[in-house]
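Have a look at this one before I ask anything.
For this view, one protein chain was removed and the others were kept in their places.
Each chain carries a letter (A and B) given by its place in the written order, and its residues are counted from 1.
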Amino acid sequence: MELDGDVIVGIRPDIGWVHRAVEKIAETKKFVQVIPLIERPSIIDSANMNVGYVRAVEKLLGVEVPDRARYIRTILCELNRIASHLYGIGIFGNMIGTSTIFMWSFGDREIIVELMQELTGARLTYSFFLPGGVKGDLPDGFEEKLEKGLRYIENRIPEYNALFIENPVTEDRLKGVGVIDREKAVQIGLTGPNLRASGVEYDARMVGEYGAYKDLGFKPVTRPEGDSFARLMVRFDEIDGSIGLIRKAIREMPQGPIMHERTKGMARQVLMKVPEGEAFSRVECGRGELTFFVVSKGGDKPYRVRMVTPSFRNLIGFETALVGHRLADVPTVYGSLDYFPPEADR
Amino acid sequence: MERVLRIASDTLKSVAKELAAEGFDHVKSLTGMDRLEEGLIELVYHISSYLNPALRGRIVEVRTEVDRSRPIINSISDVFPSCRYMELETRDLLGVKFEGNEEPDPLILPEELKNTWPLRKDYKIPEEGVERGRKNLEKIGARRR
Partner (left out) sequence: MGQKKERVILLGNLENAVRKVGTRLADMRPIRNIRNWGITFSLWPVPLTTACCGAEFAATMSPRFDMERLGVLPMASSRQTNVLIIEGTLTRKMAKAVKIIYRQMPEPKFVIAMGSCAADGGIFWNSYNIVRPKDVLPVDVFIPGCPPRPEAVIRAIMQLQDKIKRKLKYRMDAKERPRKRTQRQRVPRRV
């Protein structure tokens, strides 16, 4: 950072501290073995990354996912989105200085993580989606537990409101800080809640190539201001939206198989040879839009797996948002852009 | 993929300007693929639009190739600023030089791996298998049966 007294004049991001070369390792592993590998960059959001890769492989294989599997995918992805937003809010609160919000949001996040553990068996890295469907069905009694958990989160949001959002300290520190206006946000290619907080109505779930969002009727939430406060509020609004989507998906869940016939059974998955071709898929993670480009040359290992994560695309947002502000505004903007280093470096 | 454009590497900038005039405004991803047998590095751009409602949700794929021994191409980061860091990353990992987007230090690689271009196909990393296990046994001095 170049500073002029206390005012920031220039910024040069220095990333690469967690660069683990996922793309290079993915060329040495089979298609199914790549799934845990690409989940690890954004471990708090891993179901969405899983869906992205699995969609690309399904396009290469030419299989279509059964309906029930699509709804289960939607439920797990939305639960993960709530957990990821709570993590982001917690880290944001910690950076600003209120460790109460850190404790609250991590405690609430445990409810969601317990629900996901009930469904998949793991706390953070599920590997629940395979090319062709999902691994297992909803367990017995899951709907009641889900409803209890969602109701708890719903009743907690007004408490966050009273303590954190309607707090004059928070409003002073966040309003008007780190403004990215609409044209600039589009030009630099921001993505996710940061983009929607600048007034652009775009969400990769709208395009609807994965999950059951088209059937459930999804509409993104936007705010026009573009400052850190708007980015925080968009995340809270998205939590509300996700709760509504999950409830609707549980009500309208169709019956049927959860895995396509051609890819049923672990033996078929492991020995699967994917025909030659290329596929591009995009999903909406908690932090933005994730794109996958998978190239196969007809073997059992991919030739090239390319993933562009939302934190990597949001990196330019720092330069735009921070220039002209003071040094003490750096934690505010950093937390509101919700930058997750392992995701950016892969 | 609805629209795929295959172009020569020197026309990249004019094609980018045409796409910007049509209404596309950001680059979603830039992939570099190393084709060792043909001696080429292929670059694939995925470009889309946020603001134009007719083009929203559509992706244009722009493919171009550069020679592997002399990989130099024009940068389009003045037309689409969103691909600046992606170009720097491709320069780190594959060695493609983007004219107009130069930085002295590598972006995601540490200093000691500068100019080693790990994502190329001739940069080998160890794979799993029986062979490696046998080498490990020899290294710690187990006797060969």
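Heads up, the rule we're going with is that a residue touches a chain if its C-beta (ideal position, glycine included) is under 8 Å from a C-beta of that chain, and two chains touch if they have at least 3 such contacts.
Here the structure is a predicted model, which means the values were calculated and not measured.
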Residue in contact with the excluded chain [from A:93, A:241, A:288 or A:342]: A:342
Which residue of A:36, A:176, A:244 or A:331 touches the chain not shown here: A:36
Touching residues (missing chain, whole complex) on chain A: 16-22, 24-25, 28, 36-37, 40-41, 43-44, 87, 90-91, 99, 103, 106-107, 109-110, 113, 123-125, 342
Contact set of chain B toward the excluded chain (per top definition): 109-110, 112-113, 118, 123, 125-128, 139-140
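We take it that only the chains that are shown with their structure count from here on.
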Chain A-touching residues of chain B, taken from the complex the two chains share: 1, 25-31, 33, 44, 46, 50-51, 56-57, 59, 61, 80-86, 89, 93, 106-110, 118-119, 123, 125, 127-128
Contact footprint of chain B on chain A as seen in their complex: 15-16, 19, 21, 23-25, 28, 186-189, 195, 200, 202, 206-207, 280, 282, 289, 291, 293, 295, 303-304, 306, 308, 312-313, 315-316, 345
